[in-house]
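What follows is one structure encoded as structure tokens, with my remarks underneath.
With one protein chain held back, the other chains of the complex are shown just where they sit.
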């Protein structure tokens, strides 16, 4: 009995160790091979000589701008959707549909978003392949993250607060604004940050919505095409003229992207952790 | 006062409907572009359901384009199987370990760390797989090609693990502490408690975790695009190169002529993918909801 | 379904049994004391005097039980009234038994002296008083307000008999100085019996209170 | 910090005040009845008789209050003993007042008749009995077991006085048939006073119980 | 029922449905002013539903239907022209678990004023102090008004919730098992406070704890469900009478712990 128990326990511990080991190894590998590449020049200069030299600044810029743009859409929509789900439409049919839609959006393959972005934003709405179309497409992709995070935070606000508010003569919106939302703020923040982390790393939806292989200039309007870190990695590892030669650039780019997404996620985890600790 | 309330309600409802509208639009626009397969006589000749499912070759840019889905489906299934076989035991094991066997403080650390996996963009995973896993697989299995279903599945597992792990762990964790204590107090060991009380109670959630992991594996694009070898062929060996549905769309959509049979076919593939994930997701979320309700409903 | 308070009911039942036993003992003490009087039986009288300790102890026991039951079971409404009734009734029963002792003590004094006259009214008083007590206890057991009310009415009979005995013995005393002591003691005995009837009446009133929740004097 | 049970304490305090008032009334009734006896004051005696209704009502009121307090406040430990003490004490006080009425009734009868002899022992008995009652009540108020114990001891004095009065009056009766009725009534009065002292003793015993939780007879 | 007291709340033939389920059935009773009325009865007999009908809190739930009349000071609160916000200010509510907002103590009490749009700092401060005093909490918190309310003990939190309710100057205060989450001592303090408050307010309290109803209330309403699980009023009267000599045998059975 005791022996079997130990075996089982060790097996689960082993599984955990393997996962953490792999994770660490990925980060380690990219860090080890990429760290040497990161210089100020690498971060601040455009690529040169057929992208075999120089930096990745346009890709960083493109990634950041399209992500920021995405945030502008996704946060209000996500937050209000969550407010609707949790505050207004509890148990209503409409919210059942919304929930189904949100769940679904969360698991639709990213390439399908790409198709949709192309079909809807680029072609149908004639926004063209550019920052805006890409940001909107990714925005829809990350919508569930914001909604779920916000909803979790809203749900954690005890119902008794709301009832107390109503019983004091507050209106619904007053209750939401002055009691519920302040409480849920860390959750909303977490959602936003997580969506940034996720959005930055997505490539597939960009493929047909405006990402460019190489641009000699920075995009000047939201309809312009743009370069992107993730896409850059993909391109450099699979389509560039000399894959072996550009290995350092590949690693460097991967490291930059990884650091960006990781740091956003770590910040989100930290906020969430503090939030949960405070609650209990 | 009244007006403000009404206004708030209207605005919120409108914004909340964006999600529904998006899903509908996704469906409509993907369906719209794939409709020619059924209605455009020109295209119907080249690409139709019979061709998709009852021929053997996917050669869209040969002189006589061949649009069989079978090699793509085979490829997708292969990588998915590999991914699940690797990811699931690891995820569940780790979920059990974190939720059942380690004291609170460590769990607080280990869980977020594992969840960090999901923060790694899939291109980066693909890149890592290209650099490392492919070599490992080649060395391990003496595969003829570095890029094959096993490599891709292995890399995909990285994408699946955080999802499956998180959902399983959450499900295990929502099982009330009192149930565990009751079991322990009856003289059960921790393992017995985990397997006989906690797991059954959370079974719906665990299953949902697998389903959603599956959906992710099937739908993942960049990793497979980078490390599956992209050869559309029907073979039994997992060590052959494969081409999956998402990778096919990603790789070919860029070069396809707008409105062509190939174009419509790719959209139809998208529609297929969308429908499959839709169904899987529906089942999974129903299961999740039911489990949660059951666990919560008892008090 | 099982009565969820059956433990409490059981304890109450036990208390009621105790009370009844105490009532019976008190009743017998009175009965014996009068028998001892009639038969000039000092040893019977002694028995009554000695036996009183048991009754005193029961009084204390039951009271403590009641207090414990209140402390531990938080009785309300009827349950509480039952306990209240028991608490008060034991005082009456204890007093009745005391009166029996008082009588017995007199019997022992009178035993050496020649009887004054045949006892007629005093045994009758005793009989009626005890029948009142019997009925009061029966009413308690059967929760019979009717019986309790009726039995209280008989207190008047006892009072009338007492007056009669009192007057008669007074005459004796005035007529014959030698009879004074004996007659005086007999008056005391009559008075005690009259008190027994009063206490029985109290018990009857309590029973009505227990059942209806209304406490009022049934015979003023 | 405020005592969270101060409402309950307040109610108990009120009950205690009521009890004291009742005690004072009973005490005064006895005092008056003996004053009426000494001064041959029929109207004072009548006052006592009429006044008894108030005391009877208080008895009932306090008892109902106690029951309500038990039902509504679930007293435990000391709180419960206080209520138990009050419940039992009012019975004694009520009996004391009844005895005052008994005395007053006799006073009214005796008022028409010439006094047998100057009253010395009976007022003395009265004084001691009432001092016992006073002390018992004082012990109750001050929660003073010492005083309660001491006061019970004086019951022996009263008993001794009673014996003395009894024998003395017996002599009168035997000597003079005309004195029989008056002497008899005085014996009754003495007897009643002796009972007052007994009831006061009971109160004292209750006070000790209330404070210590132990109920035992302090003077057998 | 004491007829001398002025009636504050008058309930007539109240029926409340959750969807199709009749939760309380044909309740008629009068609640006197400046007194504490307790509602007791077994779980699920509709006590909370009844209480929440008195400030129309039930309407926050979907699918609730209310029939009959509830009048406060003679005005039917279910008539269509009633201002819900005003009604709820007039009828305060205190809940089962202490639920102070996660704000400072001061802000908790000030909340009701702020949502009324009152900005006058001085007036707010005055009201906060007064309310805290009335809730017998001032002395305990006056030095830490700007600390989080969550740092208070359970009993203090509940008194804070009462202060918060008082700040909007209600006339009626509804309490749904206000002490069930507190320890015995804190419970007694809340009960104490209720007794003080009834000098000025009309209080209706739901409680599972019969002893509590017995201790604290002036009037008691006993609810029970019928065969269809609809809650009915079985007996209503002076608390002393209910607990020493209830008229209905079902009341007797319940309070002596025999019914169920």
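Note that the chains take the letters A, B, C, D and E in the order they are written out, and that residue 1 is the start of every chain.
Everything below uses one rule, namely that a contact is a pair of C-beta atoms (placed from the backbone, for glycine too) under 8 Å apart; a residue touches a chain by one contact, two chains touch by 3 or more.
All values reported here derive from a predicted model rather than from experimental measurement.
*Asks:* Would you mind spotting which of B:113, B:184, B:231 or B:251 touches the chain that isn't drawn?
*Replies:* In the complete complex, the chain left out is touched by residue B:184.
*Asks:* Thinking of the whole complex, not just what is shown, which of B:73, B:87, B:150 or B:197 touches the missing chain?
*Replies:* Checking each option in B:73, B:87, B:150 or B:197, the one touching the absent chain turns out to be B:197.
*Asks:* Which of D:13, D:57, D:78 or D:117 touches the chain that is not shown?
*Replies:* Answer from the full complex: D:78 touches the omitted chain.
*Asks:* Just the residue numbers, please: which parts of chain D touch the chain that's not shown?
*Replies:* 1, 3-5, 8, 74-81, 212-213
*Asks:* What residues on chain E make contact with the chain left out of this view?
*Replies:* So the residues of chain E touching the missing chain come out as 42-43, 154, 183-186, 188, 208, 210-211, 257, 259-260.
*Asks:* Of the residues in chain C, which ones touch the absent chain?
*Replies:* 2, 4-7, 67-68, 71-74
As a working rule, only the chains that are shown with their structure count from here on.
*Asks:* To get from chain B to chain C along touching chains, fewest steps?
*Replies:* Shortest path length, in steps: 3.
*Asks:* Any chains in contact with both chain D and chain E?
*Replies:* The common neighbours are C.
*Asks:* In terms of C-beta pairs in contact, which two chains are most connected?
*Replies:* Chains A-B share more contact pairs than any other pair.
*Asks:* List the centre-to-centre spacing of chain C and chain E in whole Å, with centres computed as mean CA coordinates.
*Replies:* Centre separation, chain C to chain E: 52 Å.
*Asks:* As a quick test, compute the distance in whole Å between the mean CA positions of chain A and chain E.
*Replies:* 48
*Asks:* Can you compute the centre-to-centre distance for chain B and chain D, using the mean CA position of each chain? Integer Å is fine.
*Replies:* 94
*Asks:* What are the residue numbers in chain E that touch two or more other chains?
*Replies:* As it turns out, chain E has residues touching two or more other chains at 85, 211, 214, 243-244.
*Asks:* Specify, in ascending order, the residues of chain C that touch 2 or more different other chains.
*Replies:* 74-77, 80-81
*Asks:* Provide the full list of chain pairs in touch.
*Replies:* Result of the pairwise touch check is A-B, A-E, C-D, C-E, D-E.
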